[in-house]
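Note that this complex is displayed minus one protein chain, with the remaining chains in position.
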Amino acid sequence: MAARKEKASSIFLLLVGIGYLLYDTRYSLDTLASPGPGVFPLCVGVFLVSLAGWQLIQVSRPAQSVRETGKGRSQEALPGQTKPWLMVLILVLYLLAVSVLGFMVSTFLLVVVSSRLLGEKSWNKPVALAIVLIVSCYYLFETWLKVPLPRGYLL
Amino acid sequence: MSEPGILSALFLSLAPANLLACLIGAVMGTLVGVLPGLGPAAAMALVLPATFRLGPTAGLIMLAGIYYGSMYGGSTTSILVNVPGEPASVVTAIDGYQMARKGRAGAALAISAIGSFIAGTITVIALQIFAPLLANVALAFGPAEYFSLTLLGLIVLSNLTGKSRVKSLLMVAVGLMISTIGMDPLGGVGRFTFNYTPAQGGLSFIAVTAGLFGVAEVLSMLAERETPREILPVRWRELYPSREEFQRSLPPIFRGTVVGFLVGLIPGPAATIASFTSYGLERRLSRHRDEFGQGAIEAVAGPESANNAATSGGMVPLLSLGLPFTPATAVLLSGMLIHGITPGPLLLRDHPNIFWAVIGSFYLGNIMLLILNLPLVGLFANVARIPPRYLMPAVLVLCIIGAYSDNNSLFDVWVMLAAGIIGYLLRHYDYEPAPLVLGLVLGPVIERSLLQALTMSQGNIAGLWASPISATLLVAAAVAALWPLFLQGGRDLKPFRSN
Partner (left out) sequence: MKILRWNKKGILGGLLILVLILTLAGCGGTGNPGQKAGEGTKKPEEPAKVDFPTKPIEMTVLFGAGSGADLLARKVADIASKDLGQPVTVVNRTGAGGAVGYNYVKGQEANGYSIVWNSNSINTAYHAGNMNFDYTAFRGVVELTTEPVSIAVKADAPWKDINEFIDYAKKNPGKVRIGNSGKGSFTHLAAVALENKTGAKFTHVPFGQGLAVASLLGNKIEATVQLPAEIVAQVKAKEVRILAITGENRLASLPDVPTFKEKGVDLTLSLWRGIAVPKGTPEVVIKRLEQAFKKVADSPDFKAFAKEMGASVEFRGAKDFDQFIAQQDKELSVLMEQIGMKKQ
């Protein structure tokens, strides 16, 4: 289990590194006396690819893989679970909604829905929480600190 | 230092108007530090026009109050909800948040306030005595030296929690990679943006950290099978650090103070580097090393003192050379220039009253912040006891506003969401987000100084180690990088553990 995770993450990072290096080819390296914008990303990409490759080789050795068991938090966060991904979906919808409904309405909905997702049984408490949050955010940011909150087309 | 009237000038900071300016600055700084998204530089810029009317002394006192107040506040959200308010508080989140989950939020908050106070007070004294002397330290660092220092930092500091060295370095690499998105640091080419305009400015640091820490925390909490445990209320006295916690914290506070002040002298994201350095140092020195990452009080005390000390350290080049190395000190410089005050060697000669009043306000501000923050500990500690089903939605809103307000752009909120998913997956695959943050912060610095050093030596790589400082730092970096390989040599292959 742990070894498979190590292997999967190494391969993924390896691919990310290769993709990054491929993208970097469009930037010039120029000369050492006047290095171009491609130089540093090249170093970083090579660094990433070689580390990921090294880790992949290490975990692929059969003797090694048994020992490396991921302890700690890994058990509590299983990506196969639906709830976190549901939350991600809610946040995506929220971001789409913000540009239409503006900060106030979308955030109200977000707070109520996410509170329910986190195990809240009633409706009135999250609604109250949402109102308090939005009102205090409005005063704190818009009025006092003069930081504008997102606006939508409709509101 | 024996100017006549120093004392009277110091007392100038006690004038009611100045006292009030200091209080407003300190409160505002704390607030800004608590809220992710708004940095001290932005807040200081916000009140800059007001200082026109306040006059130079009160104006500068208020700006300075915001500057160090923000360092007090920065730890609060790190500890309570795992959302670092600013880069310098990222390492505080590692153990601070674990403490909060164990019901020791109050202790963590109190220790970071006390540590900040001690660090602030000691470093102001150091600033007062050594400022002219230490000014030249900053000047000894050119691009080549800075490149070597950052490289050393990346290698030594990456392996913060001591789990897997390769994985930490991988995360550093990913952080460096993310840092190259946007315009290259010397101006010119937009990179890895897929020609998407909002990405030209790069990925917002706040958005990435809010995602990696805050949103990822919410997602992980949702993944927990059993309903998240609720922290039992504790008695009032238990809110504050126990005698043992206090004793364990003192040495890290003093070490963090020294480290922070010295790192603060050097240009760049000094407060962040200082806090990482302090964490690394404490983990190596601590007798409770196994507790690091699980909620060690030393891991809160050290870094929080260090980042506060670094803000004082950053005042040295500003006051003695007139050189701002961070955006926040740049605004402070603006504040001085606007009033016709030129910082630098002549500040003490031309405007002794202002110089001493500002120094006086540092002492005063630190005391004020301690008085302000300690009672708040009780209030804030309650936040950690709010059930997740109410607290987490609020955390989400905090993250969203933080990410959005950095550039007033929704793109950054999307970045935050993406970083949240990545942070969630990282946990699942046993990777740490902190080294990624380190790479992200140091990436532009290391790239800029590398390219500058090469340009300055006209393409001769030897220019990187031409000066003794730079050569020493590079040797140290090489030793740090190769050391684990030596250790591992004789033993049974054990590449995934560094110690």
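Points worth noting:
Order of writing sets the labels: A and B. Residues in every chain begin at 1.
Going forward, a contact is a pair of C-beta atoms (placed from the backbone, for glycine too) under 8 Å apart; a residue touches a chain by one contact, two chains touch by 3 or more.
Keep in mind that this is a model prediction, so the values were computed, not measured.
The missing chain, though absent from the display, is touched by one residue of B:G33, B:G85 or B:G202; that residue is B:G202. Here the missing chain is touched by one residue of B:F325, B:W356 or B:W465, and it is B:F325. Across B:P317, B:P393 or B:G420, the residue that sits in touch with the chain not pictured is B:P317.
By the touch rule set out above, subunit B reaches the unshown chain at residues 41-42, 44-46, 48-49, 52, 138-143, 182-183, 185-188, 190, 197, 200-202, 232-233, 267, 317, 321-325, 327, 329-334, 337-338, 340, 342-346, 379, 382-383, 385-387, 390, 407-408, 448, 451-452, 455-456, 458.
The definition used in the following text is that only the chains that are shown with their structure count from here on.
With centres defined as mean CA coordinates, subunit B is found 22 Å away from subunit A. By the touch rule above, subunit A contacts subunit B in their complex via residues 2, 5-6, 8-9, 13, 16-17, 20, 23-24, 27, 31-35, 37, 39-41, 44-45, 47-48, 51-52, 54-55, 58, 64, 68, 70, 72-74, 76-79, 81, 83-84, 86-88, 91-92, 95, 98-99, 107, 110-112, 114-115, 117-120, 125-126, 129-130, 133, 137, 140-141, 145-150. Residue ranges on subunit B touching subunit A, taken from their complex, read 35, 37-38, 43, 46, 166-167, 169-170, 173-174, 176-177, 180, 184, 188-189, 191-192, 215, 218-224, 227, 388-390, 392-394, 396-397, 400-401, 404-405, 408, 410, 413-414, 417, 420-421, 424-425, 427-431, 443, 446-447, 450-451, 454-455, 458-461, 493, 495-496.
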